[in-house]
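Note that one protein chain is taken out, while the other chains of the complex remain in position.
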Amino acid sequence: MKKLWGGRFKKEISEIMQVFVSSIAFDKKLAKFDILGSIAHAGMLGKTKIITMDESDKITQTLKDILSEIEAGNLAVDSQSEDIHTWVENKLNEKIGDMSGKLHTARSRNDQIALDERMYLKEEIIEIEKKLDSLQRVLLAVAKNNLGVIMPGYTHLQHAQPVLFSHHMLAYFYKFNRDKDRLKDLYKRVDVMPLGSAALAGTSYPIDRECVAKELSFSKISENSLDSVSDRDFIIEFLSASSIIMLHLSRFSEELILWSSQEFNFIELDDSFCTGSSIMPQKKNPDAAELIRGKTGKVFGNLITLLTVMKALPLAYNHDMQEDKEPLFNTVWILKNCLIIMSGMIETFKVNSGAMRKGLKKDFSNATELADYLVKKGLAFREAHQVVGKIVLYCIEQKKTIEELSIQDLQEYHVLFKEDVLNILSPKAVVDSKMSEGGTSTLNVEKAIKEAEEKLNYNINW
Amino acid sequence: MKKLWGGRFKKEISEIMQVFVSSIAFDKKLAKFDILGSIAHAGMLGKTKIITMDESDKITQTLKDILSEIEAGNLAVDSQSEDIHTWVENKLNEKIGDMSGKLHTARSRNDQIALDERMYLKEEIIEIEKKLDSLQRVLLAVAKNNLGVIMPGYTHLQHAQPVLFSHHMLAYFYKFNRDKDRLKDLYKRVDVMPLGSAALAGTSYPIDRECVAKELSFSKISENSLDSVSDRDFIIEFLSASSIIMLHLSRFSEELILWSSQEFNFIELDDSFCTGSSIMPQKKNPDAAELIRGKTGKVFGNLITLLTVMKALPLAYNHDMQEDKEPLFNTVWILKNCLIIMSGMIETFKVNSGAMRKGLKKDFSNATELADYLVKKGLAFREAHQVVGKIVLYCIEQKKTIEELSIQDLQEYHVLFKEDVLNILSPKAVVDSKMSEGGTSTLNVEKAIKEAEEKLNYNINW
Amino acid sequence: MKKLWGGRFKKEISEIMQVFVSSIAFDKKLAKFDILGSIAHAGMLGKTKIITMDESDKITQTLKDILSEIEAGNLAVDSQSEDIHTWVENKLNEKIGDMSGKLHTARSRNDQIALDERMYLKEEIIEIEKKLDSLQRVLLAVAKNNLGVIMPGYTHLQHAQPVLFSHHMLAYFYKFNRDKDRLKDLYKRVDVMPLGSAALAGTSYPIDRECVAKELSFSKISENSLDSVSDRDFIIEFLSASSIIMLHLSRFSEELILWSSQEFNFIELDDSFCTGSSIMPQKKNPDAAELIRGKTGKVFGNLITLLTVMKALPLAYNHDMQEDKEPLFNTVWILKNCLIIMSGMIETFKVNSGAMRKGLKKDFSNATELADYLVKKGLAFREAHQVVGKIVLYCIEQKKTIEELSIQDLQEYHVLFKEDVLNILSPKAVVDSKMSEGGTSTLNVEKAIKEAEEKLNYNINW
Partner (left out) sequence: MKKLWGGRFKKEISEIMQVFVSSIAFDKKLAKFDILGSIAHAGMLGKTKIITMDESDKITQTLKDILSEIEAGNLAVDSQSEDIHTWVENKLNEKIGDMSGKLHTARSRNDQIALDERMYLKEEIIEIEKKLDSLQRVLLAVAKNNLGVIMPGYTHLQHAQPVLFSHHMLAYFYKFNRDKDRLKDLYKRVDVMPLGSAALAGTSYPIDRECVAKELSFSKISENSLDSVSDRDFIIEFLSASSIIMLHLSRFSEELILWSSQEFNFIELDDSFCTGSSIMPQKKNPDAAELIRGKTGKVFGNLITLLTVMKALPLAYNHDMQEDKEPLFNTVWILKNCLIIMSGMIETFKVNSGAMRKGLKKDFSNATELADYLVKKGLAFREAHQVVGKIVLYCIEQKKTIEELSIQDLQEYHVLFKEDVLNILSPKAVVDSKMSEGGTSTLNVEKAIKEAEEKLNYNINW
């Protein structure tokens, strides 16, 4: 394979270096974008008369042919090339001879790789947004279909207060919504066209960068050539946002795993997202959820990789930056698959509302309500809290629930207790009392579902 | 110290737990925000008649007094308290007795701490934006004052092409500009009012969350109580953006350290940002730059800390989340100081343009220009690249510079070389030829400085 | 405060730099070791006649006085000093005047800080080993006291096979045992005396490094001065080993939290390691376990901090390395406290064997045993696994346990089932069948406890 350099060298690079320096195994993923970028570049070189229109046409047409061949599956990227740019130029050379050498006029691999990565990432961000959208739709559907289901709400993994299962689903809806916002914000910083920065200083050819940007659907061009080829902020920011998405997925996975345990038994995952054991015939394991939780570590690792790589690098391009691709591509792969699988799991699990209801018995999760009752009768909250704490302790020792106490029992703890207290203690009553905005009452949740649906439909054309 | 809980417990927590569980050493930083939040909350409780207007007035007034005392330096947060919320409520209790117990009506420490952190972070983000702004102004001033200075531009730490020193300064200007954009974007997600989510489910009191939000200058209220108390995205996103800021600072620091070395000698840092050696009397070390570079590791570590802490936590609040404060406060401290110190270093260093000029001799950084010359005469770039590569190799072997070759020498490599080639080889000529948008020509850089100044002035009222 | 350098400088360092560069807030922890190291150094300077015996005696005696004052609480490290070395030398100067200037002969702060850190870490490693030892003793006691208790053993958080609760406790015993081995191994690499490397190149004074090493109880001296002052491997290795310890503690904590949930209810943590809620009177939260789990993130962050700091630093000392102290000291603090608290939690929890027993009903965790039964009768394991898989599916559909099936029912699935199959299905029978080395049978576990006790007693004199 011909290299794009070498006149000044007396010796070939060593064989092991050849393997080590090569990025082709990863950046072949960029073939499409590299070619599209080259087509736009060649077109512009023609329009600005840096090369002739004939040359320009010949080059762009041949590049289009190469792309078609690849997309038809008739041409595979050769893993012997140093990188994707070299491969494309060599391929062009095979077809049109030395004229291929005109393509690299007024550009460098330094601005070219930045272009390819930005084009790739723009496309993938939109894919990921769509998958987040789908997951949100699944959450809304599940929330709608289970509106009556009450579950124990937890803090510190202890029963705290009853909540609607749908409210819990919506909590994740909002987390993923922030993720989409973050992606939209960072998209602006990806959507910047670097080509024309050349190696580091710009070029003396009368190029037209705005024309290339327009051709490739970029919103703006980069403003400083040195910054442009030394910058990988846009990838790091994407890896950061991805880490938060995975964080959300890991928390959801953790809950699915807990809920699938014999002890919780809140849901049953569908067979299609579980596997068995090679030794224990009874096992049905929540593998999909575990794998998503595990992949979280990989994405955090990818983020740390690129932060470490870029730390303290002097301007402009350094070869260390080649290490940006593996973390980027791997993270995109993980995100897309995890989002699809999470949607599938949520869509197909069975909700065991009976087990949730049973869990609410004897759990004292109505204790706050009891304290609030006293407050509404005039007690200071601190004092009410103390009183109810003692009632709970008494119940535990007597192995009773609060509901099983008589009004007389309660009155021994405070005279403000009246008969009406009995109406407020059921899980349903507790849930529906939480009318504050964002609270878990059925009315609130119904309203939230409606608004969320509208939000999704509005977003659809982003 | 009185705790905010305990009725249900038979035993005190162990002494070592007392130390371990306490967050007061960190969250005393939040005293101001905790009190302001409580004032707004108490005001709302009065307006909605959940407590009487008298109670509300009494509580808010006393809280204001406490805040004044703290700000006057007459009251210090007691490190024996479990946390800042407990301390404030105890302080209130000392002053107004049991009525203090009414303040905690309709809220929990879970939504309260989220509120405090968001108020704190909103204030600090604006501080950091201002410091980024100042640093950018310094960069512009330095760029303006050194417009004629040409330095070697580097890729792979090898001389690549000459660039204006001012162009290099502007590269950082744009990096910090993206940092500001990121902060602005994430600010929207910090600027969400969580109070009223209570422990996890909302509350049954007829609270008015919009009123509290308005009082505390929040743009919107959180939409789901479970999400609201389990969410630390806003801190992680801040730590991510901070990591990128530190990345930029670490790269700049690395360059300042390189440039201060005897070998480069491109700048001299001011004595006020250097220290000496306890053993070597001649030493003047670029400590400030080294420390900033070192602090980068700390901020990356802070990011990994919180990502790890939050991974796979089930909803809603878990005590692990207390570990968010140290990384947050520490990162804010580091950022603010590093930005101030970087500004100081840049503002006071001496630029040694002579050493830069000398570095451009014999470095062949005009070789690309020579290749482009041939291209403009009609050669394909690939071929021109090969020709010039051979010329460079010849010069190295003959210990000559390209400028020292005669036109005859050059013509032996290619007939297209004519007398006019001699005009394009000086660093100044090379620099000024780079007229493409974002390139390093003097005209471009002058324009860029003007535009950057306007950008800064426009931003001032954010 | 006097600095240890400055003759060559024309200007003071800027005020903010003073704060930023100062490490005294952290390294005051090293005061004791700095002084002990200086005493040994001064003693050696006297013996080798580099200073007079009188000077040596005066200096060492005064340093001892200073140390006594500190230890008696009569002298506090002044936070205005640049670092601990400067503070000690200034203190000495106050007491004996200019003779104090002789102490710094033949050494530098570069080798001095390396010495201090190594002395500190040697002491702390032994402390941590002791705390690991105590935790192991607690585990053994709990294992011994609960020998009859059978619990569900989990994989994928699904019931897999019944195991002895004591076997589970011993699993952690062995994890912590590996941790101790790791600490012992790395101790060898901490126990190397760096003083005498001076700034980076050694010294021209006729010092005696072996004498200092012996005085300070080091096993060997460092072999290369450049390596010696540029090396922080010993801290990184300690942070790595600490990360694994925290990993183990986080897994144990996760289990304690799960087991404390209403759903599992396997244990009850003692009140002394729990706290309550400011709003929900019934709450008793497993805070200690959550905090330990959370601190894990901090230690991982500390590790990443130092790895990032040290990455790509040229030799020898760079100021970035000052960032090693906070992660080191913080990690030591966390480890010691987490180990004490974990011991306390384990020692005091109540084991609810009834809940565990109940959990084993209907969980099919004897299914492997059933398959093994068929294998022992001659079936290939793969086939047996299939047969039992079908039996389990049938039971789930019929809402039966395997024990509830008649021998006829079983024989419909395979003719090899005979009456004797009924004896092997109880949790106790399943557990005690696991006689392979390291397996969970009661006999094995009793033996393991005995061996573990001997191992601990043998180790005691390390």
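For reference, chains read A, B and C in written order, and residue numbers begin at 1 within each chain.
The criterion applied here is as follows: a residue touches a chain if its C-beta (ideal position, glycine included) is under 8 Å from a C-beta of that chain, and two chains touch if they have at least 3 such contacts.
Just so we're clear, the structure is a prediction, and the values are computed from it rather than from any experiment.
Asks: May I ask you to name the displayed chains that the omitted chain touches in the full complex?
Replies: Output: missing chain touches A, B, C.
Asks: Touch as defined at the start, partner being the missing chain; which of A:24, A:132 or A:321 qualifies?
Replies: Answering carefully, the residue with contact to the hidden chain is A:321.
Asks: Among A:308, A:368, A:386 or A:444, which residue is in touch with the absent chain?
Replies: With A:308, A:368, A:386 or A:444 as choices, the missing chain is touched by A:308.
Asks: Touching residues of subunit C against the unshown chain: what are they?
Replies: Where subunit C meets the chain not shown: residues 4-10, 89, 98-106, 110, 153-157, 160-163, 167-168, 170-175, 178, 181-182, 185-186, 188-189, 196-207, 209-210, 221-231, 233, 236-237, 240-241, 243-244, 247, 250-251, 253-255, 258, 293, 296-297, 300, 303-304, 307-308, 310-319, 368-369, 372, 375, 380-383, 385-390, 392-393, 396, 431, 433-441, 444, 448.
Asks: If the missing chain were put back, which residues of subunit B would it touch?
Replies: Residue positions of subunit B that touch the missing chain: 152, 155-161, 257-258, 260-264, 276-287, 290, 304, 307-308, 311-312, 359, 363-365, 367-368, 370-371, 385-389, 391-392.
Asks: Tell me where the left-out chain touches subunit A, residue by residue.
Replies: 3-14, 16-17, 19-21, 82, 85, 104, 107-110, 198-199, 270-285, 287-288, 290-291, 293-298, 300-309, 318-323, 326-327, 337, 340-341, 344
Rule of thumb we're sticking to: only the chains that are shown with their structure count from here on.
Asks: Count the C-beta pairs in contact for every pair of chains, then give the pair with the highest total.
Replies: Result of the pairwise contact count: A-B comes out on top.
Asks: Do the two copies subunit A and subunit C share over half of their interface residue numbers, or under half; same or different?
Replies: Same, since over half the interface numbering is common to both chains.
Asks: At what distance in angstrom does the C-alpha mean of subunit C lie from that of subunit A?
Replies: Computed from C-alpha means, the inter-chain centre distance equals 34 Å.
Asks: Measuring centre to centre with CA averages, how many angstrom lie between subunit A and subunit B?
Replies: 23
Asks: Going by the contact rule already set, what residues in subunit B reach two or more other chains?
Replies: Counting only residues that touch two or more other chains, subunit B contributes 4-10, 104, 110, 198-199, 293, 296-297, 300, 303-304, 307-308, 318-319.
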